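Okay, structure first, notes after.
Excluded from the complex is one protein chain; the other protein chains are retained at their positions.
Showing chain A:
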Amino acid sequence: MKKGVMRPGHVQIRVLDMDAAVKHYTDLLGLIETDRDDQGRVYLKAWTEVDKFSVVLREADEPGCDFMAFKVVDEPFLQQLEKDLVEHGVDIENIPEGELKDCGRRVRFKAPSGHTFELYADKQYTGKWGITEVNPEAWPRNLDGMKVVRFDHCLMYGPELAATYDLFVNVLGFYLAEQVLDGEGTRIAQFLSLSTKAHDIAFIHHEEMGKFHHASFYLETWEDVLRAADLISMTDTSIDIGPTRHGLTHGKTIYFFDPSGNRNEVFCGGDYNYPDHKPVTWQAEQLGKAIFYHDRVLNERFLTVLT
């Protein structure tokens, strides 16, 4: 958080069919619908999140990720970051306050990997959903489906990992938590964090720019991951792989798809970092184990099925 970039704030996901998508993200994942706007976008949040929304769904004729945003500590930090981005040679676009309902102005830019990111400092604080601010109960009793705790991170596929690293680490203040290096020492995967979390954003090298691998949501326990797997079967939802463990981050995970083919993850556990920790390195020869710790083999889908 060296430059005032605090945490993942929201992700806007394109879906082919809004009704099917809303049902998936609310009934199955357990996100809560908090608003809709005149463009037809639907705003959702996980119950522990304090701001009004963290996931925005937009109906379009191709699925994928429009942008992911990070919340910045305050307006002065946002202004400084804006200057730093410009100085770094990044084109920025100012999105006015209110373009997303109850969200302050956003600074939008494209990373060398081809993905669009945003920074913002203000969003309506609505508090954790379903519990009081004073003397809060452990959890609200009327949650649905997987009852996901929070939107946690995204994994993006694209080229130019080195330039993207430079932008995220040197301009935005992320640090490298974990990486995969090929035989020549070139980084082919980078897991970047702002906090003690294993990652807030991750990139894997891919020739095509701007591809979306998954949006991930946090669960508390392995039991919750197994329960998520049960719900995926009960609802005949398209599964990718799991429940299993990742080598990278050591999180316990399951991958599945939303009705438009965007990949979702729910996971629990995983490593933590402090500023005195060195990045964890995996060798590309061990990529199978790094991704799927139990199978130790990549399925073809992990590398090629993207939106």
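Just so we're on the same page, a contact is a pair of C-beta atoms (placed from the backbone, for glycine too) under 8 Å apart; a residue touches a chain by one contact, two chains touch by 3 or more; residues count from 1.
The criterion applied here is as follows: contacts and distances are computed from a predicted model.
A.B. asks: Have a look at "2Fe-2S iron-sulfur cluster binding domain-containing protein", "Ion-translocating oxidoreductase complex subunit C", "Cytochrome C and Quinol oxidase polypeptide I" or "Inner membrane ABC transporter permease protein YcjP" and point out the UniProt protein name belonging to the hidden chain.
C.D. replies: Options "2Fe-2S iron-sulfur cluster binding domain-containing protein", "Ion-translocating oxidoreductase complex subunit C", "Cytochrome C and Quinol oxidase polypeptide I" or "Inner membrane ABC transporter permease protein YcjP" considered; the missing chain's recorded name is "2Fe-2S iron-sulfur cluster binding domain-containing protein".
A.B. asks: Could you tell me which of A:102, A:118, A:200 or A:258 touches the chain that is not displayed?
C.D. replies: A:258
A.B. asks: Could I get the residues of chain A that touch the absent chain, sorted low to high?
C.D. replies: Touching the missing chain: residues 16-17, 61-64, 182, 238, 240, 257-263, 284-288, 297-298, 300-301, 303-307.
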